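Just dropping this structure here.
For this depiction, one protein chain was excluded, whereas all remaining protein chains were kept in their positions.
Chain naming follows the written order as A, B and C, and within any one chain the residues start at number 1.
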Amino acid sequence: MHLIACPWCGPRDEVEYAYGGEGHIARPARPEALSDGAYADYLFMRRNPKGVHAERWVHAAGCRRWFNVLRDTVSHRILAVYKMGEPRPEAGP
Amino acid sequence: MQYSIFNLIREGINKHKGWPAAFRHPEPKERYDVIIIGGGGHGLATAYYLAKEHGIRNVAVVEKGWLGGGNTGRNTTVVRSNYLWDQSAFLYEKSLKLWEGLTQDLNYNLMFSQRGVLNLCHNLHDLRELHRRINAIRLNDIDSEYLTRDQVKAFVPILNMDPNIRYPILGGSLQRRGGNARHDAVAWGFARAADRLGVDILQNCEVMAILRDGAKVTGIETTRGTIRAPKIGAVVAGHASVVAGMAGIRLPIESHPLQALVSEPIKPILHTVIMSGAVHVYVSQSDKGELVMGAGIDTFNSYAQRGSLQVIEDQMAAVVELFPMFSRLRMMRQWAGIVDVCPDASPIVSKTPVEGFYVNCGWGTGGFKATPGSGWVFAHTIAQDRPHRLNEAFNIERFSTGELIDEHGAAAVAH
Amino acid sequence: MVEPYLRQSPLDHLSLDARAVGDPGGAGVVAGERRFIAKVSLRGDPADPAFAAGAKTALGFAPPVAPNTVDGKRDRYALWLGPDEWLVVGAPDTQDKTVAALRAALAGCHAAVTDVSEGRTIIRLTGAHARDVIAKGCPIDLHPRAFGPGRCAQSRYARALVILHQLDEAPTFDLHVDRSFADYLWRVIEDASLEYGFAVVAEPVMAALKRRRTPQGQD
Partner (left out) sequence: MTDQRFRNAAGGRIDRSRPLTFQFNGRRYDGFGGDTLASALLANGVRLVGRSFKYHRPRGIVAAGSEESNALVQLGTGARTEPNVRATQAEMHDELSAASVNCWPSVEVDVGAINSALAAFLPAGFYYKTFMWPPRAWRFYEWFIRRAAGLGRAPTEPDPDRYEKTYAHCDVAVVGAGPAGLAAALAAGRVGARVILADESSEFGGSLLGEAATIAAAPALDWVAGAMAELAALPEVRLLPRTTVFGYYDHNHLGLIERVTDHLGPRTDTTLPRQRLWKVLARQVVLATGAIERPLVFDDNDRPGVMLASAARTYANRWAVRAGDRAIVVTNNDSAYPAALDLSEAGVNVQAVIDARETPPDAWREPLRVRGIDLAAGRTVAAALGRKRVEGAEVYELAADGSRLIGAARCYDCDLIAVSGGWSPTLHLFSQSGGRPRFDAGIAAFVPGESRQAERSVGAARGTFSLAGCLAEGFAGGAAAALACGFGDGVAPPVPATGDTPAGPLRPLWRVPTAGHGGKAFVDAQNDVTADDVELAAREGYRSVEHLKRYTTTGMGTDQGKTSNVNALAILADLTNATIAEVGTTTFRPPYTPVTYGALAGRSVGDRFDPVRMTGLHQWHEAAGALFEDVGQWKRPWYYPRRGETLHQAVARECGAVRASLGIVDASTLGKIDIQGPDALKLLNLVYTNAWDNLEVGRCRYGLMLKEDGMVFDDGVTARLGPNHYHMTTTTGGAARVMGWLEEWVQCEWLDMRVHFTSTTTHWTVVAIAGPNARRLLAELCPDIDLESAAFPFMAWRDGTVAGIPARVFRVSFSGEQSYEINVPSSCGVALWQVLMTAGAKYDITPYGTETMHVLRAEKGFVIVGQETDGTTTPQDLGMDWIVSKKKTDFIGKRGLTRADCGRADRKQLVGLLPENSKDTLQEGAQIVAEIRPKPPMPMEGHVTSSYWSAALGRPFALALLMGGRARHGQTVAVSSYGTTSWAKVVPPIFWDKEGERLRG
């Protein structure tokens, strides 16, 4: 039961959000230039870290905005919330 | 000592003082022929078949905690082989065949009970998919039956067959050879059998690094010291990305919590396994009497072995929809495991670009049933340095070529 | 439009009017449907001066920029739904006027004006236990220290998506809901209200009830 602070709406219950998986995966600028392997990297390969994970969520039942979250996948602590387009902050403790 | 009724009686008279340890607690050797990382069912089975089928006995199974403490020890024990695609059907069916003789093979009662697995169908779309699946399964010579509404009702009279409920039951598919096995016994049975063939099971031994010499593995760094081997198989389920990462390999895996729960023990009321992807729950009753049930994963990545309450709430609503009489029963314990989910809901049992490094993962929400089969093909892959026919398709390259084995339908509800 | 009597609000099939009482008496929860309220989705960047000015001209007030707040007038007000999204709510059947005014005033900027009136309805809840009933399905903290008149929020009620808007301290809330979920929401709320006493009122009574209290926020 996560309590996630939407950058606009503030802390809201997990049931209002949808999870979007790993963040900062940029769509290749020229997908056609990629090998099958490199394209598979983009499509499927994930960091899946044990610890701090940069991921994205959408406030689906709220303001419908996507945003980024740094969250620890072991403690479930949320270390940072930041808007789309903003760079990933240093992971705090 | 062989496990048997005679020895049980003899030991009963002897106050059970004579039972030897089921498995040793050895000190790590410096070097093994093969190291298996992960002391879950799959890892232990791999070690067992390496020793039994391939004569490779100088094997260590390295487990960071207590053996069987991963998903093997926390799953809802559904065993079946009714998968859609040929590749999966053959692999899971191999496994099911192994299950059928495993208790005797291991000389450990796994309580493998072919009580049947009934998948319910609640809408026309699912019904069409159900027929497709049943036909495919049957044509692969695997048992699967279509049950009409009336047959479902006759088979499980306590199901809510009211046609006016929100998601009325229209029919179902039954695999009679499916069922349950005792999860812990599977870990312990394989451990004991592997141990008896000389395999060292090293518990409380966490792998921290994988040692390489160029493109070849040479050993591992663990919390109990360095251990060397020319071949290393990683079978660590939820930790697949972490351990593969130590060998410099990226995987298409994401780790999610999958929750389960048991009711208080009650007298027998449910004699089969009921699964419903549409209302999202599955349930069976263990031999001890608890109703064991689960639903889908929590959506977020996690290594925490716990999930969110709302998943349980939805799951309970679903079970009460199917079985209104269960409403007054009580949840006695809830827990979670970390499942390794692959984009196509099929496993990876494969060689890797790193020589001597093999991975077996991605079983996600449904690998318990595959335990013996997975160990069997993985042992082959490691021993021969090439996949067995049955796991050829489950390679890593498929994510590049696109030749996926999409079993999302089969895994619609975790199991 | 067609003859008004031929129009169907999303809850018409529940025959609420037949159940409506003139005086809700001691009911802890009083509810009714606000039918055919005009609702227009407005999208645009409030930081764009052209948009801000245009919206203000068209509406007569600036759409609020503070998240989850409501601003405007009695008969037309805007709920903040997102950093570039508002729901402009107005008297029944005024949506065409609002759309036209906004489109005209916003011609030339990147904005979107969409009539969504018919896709949603509003369930109004008031009474001493209105807050308790909402808490039974909605995770938002509605305590006066955390929420209040003039605030709005999008959230869930049980398995439906809702927009909550608190109108006064009575408290009175409007719950906006998609028309296809309205029947579900109504029935869930009615069930959740059982222990407090539940009364259905028709729109005029709803308005009268609200007038009896100090007007705050919008209606």
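Going forward, a contact is a pair of C-beta atoms (placed from the backbone, for glycine too) under 8 Å apart; a residue touches a chain by one contact, two chains touch by 3 or more.
The structure presented is a predicted model; accordingly, all values stated were derived computationally and were not measured.
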Practice task
Report, in label order, the displayed chains that the undisplayed chain touches.
Solution key: A, B, C
Fill in the blank from the handout: Of B:His131, B:Arg149 or B:Arg250, the residue touching the omitted chain is B:His131
Practice task
Using the touch definition up top, pick the residue from B:Asn7, B:Gln151 or B:Thr226 that touches the left-out chain.
Solution key: B:Asn7
Practice task
Against the chain that's been left off, what residues of subunit C make contact? List them.
Solution key: 1-3, 6-10, 13, 36, 41, 43, 84, 110-120, 132, 135-141, 143, 145-146, 158-160, 178-181, 183-185, 187-188, 191-192, 194-195
Handout entry: Where the unshown chain meets subunit B, residue by residue
Key = 3-5, 7-9, 12-13, 15-17, 19-25, 65-66, 68-69, 73, 86, 100-101, 103-104, 107-109, 111-115, 122-125, 128-136, 138-141, 146, 158, 165-167, 182, 184-185, 188-189, 203, 263-269, 279, 285, 287-289, 306, 308-309, 312-314, 316-317, 319-321, 324-335, 400-404, 406, 408-409
Completion exercise
Logged for subunit A, residues touching the omitted partner chain are 1-3, 13, 18, 20, 26-28, 31-32, 34, 36, 39, 42-43, 56, 58, 60, 64-66, 75-76, 84-85
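The criterion applied here is as follows: only the chains that are shown with their structure count from here on.
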Completion exercise
Residue numbers in subunit A touching two or more further chains are 15
Practice task
Show which residues of subunit C lie in contact with subunit A when the two form their complex.
Solution key: 67-68, 81-83, 85, 139-140, 153-156, 161
Exercise for the section: Spell out the part of subunit A that touches subunit C in their complex, as residue ranges. Expected result: 8-10, 12-13, 15-16, 61-65
Fill in the blank from the handout: The subunit B residues in contact with subunit A across the complex are 239, 241-242, 250-255, 299-304, 308-310, 343, 399-402
